[in-house]
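One structure, as structure tokens, below. Some questions next.
As you look at this complex, bear in mind that one protein chain is not there, while each of the others sits in place.
Should a chain be cited, it is by its letter among A and B, assigned in written order, with residues numbered from 1 in that chain.
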Amino acid sequence: MSIFQKSIVLPPFARGFHLITDTIEREIESCLPTIATGILHVFVQHTSASLTINENADPSVRQDFESHINEMIPENAPYYVHTYEGPDDMPAHIKASVFGSSVSVPITDGQLNLGTWQGIYFGEHRDYGGSRKLVISVYY
Amino acid sequence: MSIFQKSIVLPPFARGFHLITDTIEREIESCLPTIATGILHVFVQHTSASLTINENADPSVRQDFESHINEMIPENAPYYVHTYEGPDDMPAHIKASVFGSSVSVPITDGQLNLGTWQGIYFGEHRDYGGSRKLVISVYY
Partner (left out) sequence: MSIFQKSIVLPPFARGFHLITDTIEREIESCLPTIATGILHVFVQHTSASLTINENADPSVRQDFESHINEMIPENAPYYVHTYEGPDDMPAHIKASVFGSSVSVPITDGQLNLGTWQGIYFGEHRDYGGSRKLVISVYY
């Protein structure tokens, strides 16, 4: 078994959820087609952004994710103490942990073995998060 | 190190949380007893069902999971735009990402190294989700 690993930088995304399946596939295209069975692990090196897997077709799903998570983990909650980086900061930390900082996806016959409707979401939870770093690992 | 991988189909489950530890163990019984140290990875190929690990003994825990998640991520929120697949659809997507699409469990001395009270839950978040596909990977 071997590990292929690389770090990449995502360009700044607007606050919300974004499909990055194609980006990830492109970054591992040197090894992916040769892998019979393996696992892809993607890790975000930030505490106010997240990775998750969800619906890859209708942008309104991503819109509703953002609407609902802002209700579930609101800004300006009266009990927040960590407020000096702005009202979007503390909710962004909690959102990052609720969705998680990594996803792992089986690789089968040279392809990500995602379901038909699954894609990898990058969740940007700050208003201006800037560039974000990912570490991609493939073991096979 | 090697990878054992297989796809399985779960029969339709009612909306809610269901223990599938025995099912998973049965599907890997050809390799599990021989593995001194490894990791089990289970992945659900759907965006309205989830996998998580929780209490394996009292069905009322699973009942309360369903009750609470329906409060935390309700149907018919006024801000949902993605509504054309029915009121259970958009909450199901969000629930899937809050719990996650995979679990990974250490394998030690030929057994899943779960705690005494831990089991693998399958979360069906649609009213009628139908059969669901999992990809099981074991690396060791």
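Operating definition for what follows: a residue touches a chain if its C-beta (ideal position, glycine included) is under 8 Å from a C-beta of that chain, and two chains touch if they have at least 3 such contacts.
Model, not experiment: these values are computed from the prediction.
Q: Of the residues B:Y80, B:F99 or B:F122, I need the one that contacts the missing chain.
A: B:F99
Q: Determine which one of B:I8, B:C31 or B:I53 touches the chain that has been left out.
A: B:I53
Q: If I consider the whole complex, including the chain that's not displayed, which of B:G38, B:P91 or B:G129 touches that chain?
A: B:G38
Q: At which residues does subunit A meet the chain that is not included here?
A: Interface with the chain not displayed, on the subunit A side: 1-5, 7, 41, 43-47, 72-73, 77, 79-82, 90, 93-94, 96-98, 100-102, 104, 133, 135, 137, 139.
Q: For subunit B, which residues reach the chain that was dropped from this view?
A: 1, 37-39, 52-55, 58, 60-61, 63-65, 67-69, 71-72, 98-100, 103-106, 108, 113-118, 121, 139-140
To be clear about the criterion, only the chains that are shown with their structure count from here on.
Q: Nearest whole angstrom, what separates the Cα centre of subunit A from the Cα centre of subunit B?
A: Averaging C-alpha atoms per chain gives centres 20 Å apart.
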